[in-house]
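Every protein chain but one is kept in place in this view of the complex.
Note that the chains are named A and B in the order they appear, and that numbering of residues resets to 1 at the start of each chain.
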Amino acid sequence: MDKNNNNSKPTRRDFIYTLTATLGVLGAGASVWPIVSQMNPDSSVKALSTIEVDISKVEEGKEITVMWRGKPVFIKRRTEDEITKARNISLKELPHPENDKKRVIKDEWLVVVGICTHLGCVPINGKGEYGGWFCPCHGSHYDTSGRIRKGPAPTNLEVPKYKFVGEDKIIIG
Amino acid sequence: MKNILKTLIIALIFTSPLNSAENKTKLLEPNWTFDGFFGKFDRASLQRGYQVYKEVCASCHSMSYLSYRNLGEKGGPEFTKQEVKAIASQYEIQDGPNQEGEMFMRPARPSDKFVNPYPNANAARVANGGAYPPDMSVLVKARKGGADYVYSVLMGYTEDVPEGISLEEGVYYNKYMIGNKIRMPKPINDGSVEYTDGTQATEEQISKDVVAFLTWAAEPHLEERKKTGFKAVVYLLILTILGFIIKKKIWLRIEPKV
Partner (left out) sequence: MSEYSDKKNEEFSPVHTNKVGGSPYTGVIGWIDNRLPIFRIFKHEYLDFQVPKTLNYFWSFGGILMICLIFLIITGLALGMHYKPSADEAFDSVEKIMRDVNFGWLIRYAHMNLASFFFIAVYLHIFRSLYYGSYKEPRQLMWLLGITIFFLMIATAFLGYTLPWGQMSYWGATVITNLFSAIPIVGEGIVTWLWGDYSVGDAALNRFYVLHWLIAFLIVGIVVFHVIALHIVGSNNPSGIEPKDTRDTVSFSPFTTSKDLVGMLVFILIFVAVMMFAPNYLGHPDNYIPANPMVTPAHIVPEWYFLPFYAILRAIPDKLMGVIAMVSSIAILGLLPWLDFSKVRSSVFRPIWKQCVFLFVLDFFLLMYVGAMPAEGIYLVLGRIGTIYWFAFFIILAPLVSMYEKPLPMPQSINEYMDWKKKGKIKTFNFTG
């Protein structure tokens, strides 16, 4: 340093340092990205994101559970009584107000992801105070539309994207 | 000193793996579009290549690491979504068990792997006179010479067998195959497939298309790799030059120019 006899303008020298440092940081960032990105779902997982379910054998009042993206999906064939129960409630009473009609495609069929919105446990069918589901982990009660009624869960059970193919088949995803 | 360095460099080239040649016949080397720094696949050729695989190779050779969805992915044949669905649905695969515990057949979906022509390797061997038709997913990378080698073998069948080579039943002479004997009968002739895009289906053209397809299958990210590679090399060149300038500047503090 004591022998510093550099006479060039400091601005130009500063520029080349800044440029190099900036480029270096950009390059380092770009090479970190693949390492981060590899932890995301890979393309074979993404491609598997739809399933087809035959629902012709589900009886009224019963429910089947199918696996979709590694999670349980409840497919419930609701009785008249259950549908009425889900509809005869004022939205004002709900912690997460959603109309039952908007949560189903056909009134009879309720399709929800069976993961409690609190911390990810699987709620139990037919338990709880509202005739729907009850989560054993922290005591969330869901009604016959899969809506949260009581307990710590913040939102209703998620309705996945699905569609009917004919009378007795649905495609989820 | 320079001479010694030169010798070292020559020695290095000399010892490189490519030079330990065992196959003395010079391979055919067509101009592949995917060669070189800016190499890219020719989509139409890949699509034709898939047709050749489907109609000629697939009856014996599996491609078990590929899924039908790959045919629509970027950097490959890039069939449209509808085309990929249509291709997949031509095949039946076993699924199950269903709610009754039964296995059942259903049409394949894009997410399914290519259907194998044989249930297992032994069945494949029995059906082909004891020779196992190798899986073609990574075939091009698994052969010395790569695409050139596979292309040469496809083009290397000759009628007249050189003297001194005796062929048993079910064995064919091939100019480029290692050992010159092959159990696969000549698979490709003029007009083996009928192209719909008006391309002349000559033996050469068909072989080129299918080898391009196999190259893509073995290295589906080839285009992305070369593109990224080019950018990375340019970036590093700039950074290296900048680094060198900075180094010079810093060292000027103790080594003033003479």
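In this section, contacts are C-beta pairs under 8 Å (C-beta built on N, C-alpha and C of every residue); 3 or more make two chains touch, one makes a residue touch a chain.
Quick caveat: nothing in here was measured; it's all calculated off a predicted structure.
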Omitted chain - touching chains that are shown: A, B
Selected residue (touches chain absent from view) among B:Pro107, B:Gly129, B:Gly191 or B:Gly229: B:Gly229
Full-complex contact with the absent chain, from B:Lys26, B:Lys81 or B:Lys247: B:Lys247
Interface with the undisplayed chain - residues on subunit A: 33-35, 37-40, 42-45
Interface with the undisplayed chain - residues on subunit B: 1, 4, 7-8, 11-12, 14-15, 17-18, 20, 22, 37, 65, 70, 134, 137-138, 141-144, 146, 178, 218, 220-221, 224-226, 228-230, 232-233, 236-237, 239-240, 243-244, 246-247, 250-251, 254, 258
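Keep this in mind: only the chains that are shown with their structure count from here on.
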CA centroid of subunit A to CA centroid of subunit B, Å: 40
Contact footprint of subunit B on subunit A as seen in their complex: 1, 3-6, 8, 13, 16-17, 19-20, 23-24, 27, 43-44, 47-48, 54, 57, 64
Residue ranges of subunit B in contact with subunit A within the complex: 67, 69, 73, 98-99, 110-111, 235-236, 238-239, 242-243, 245-246, 249, 252-254, 256
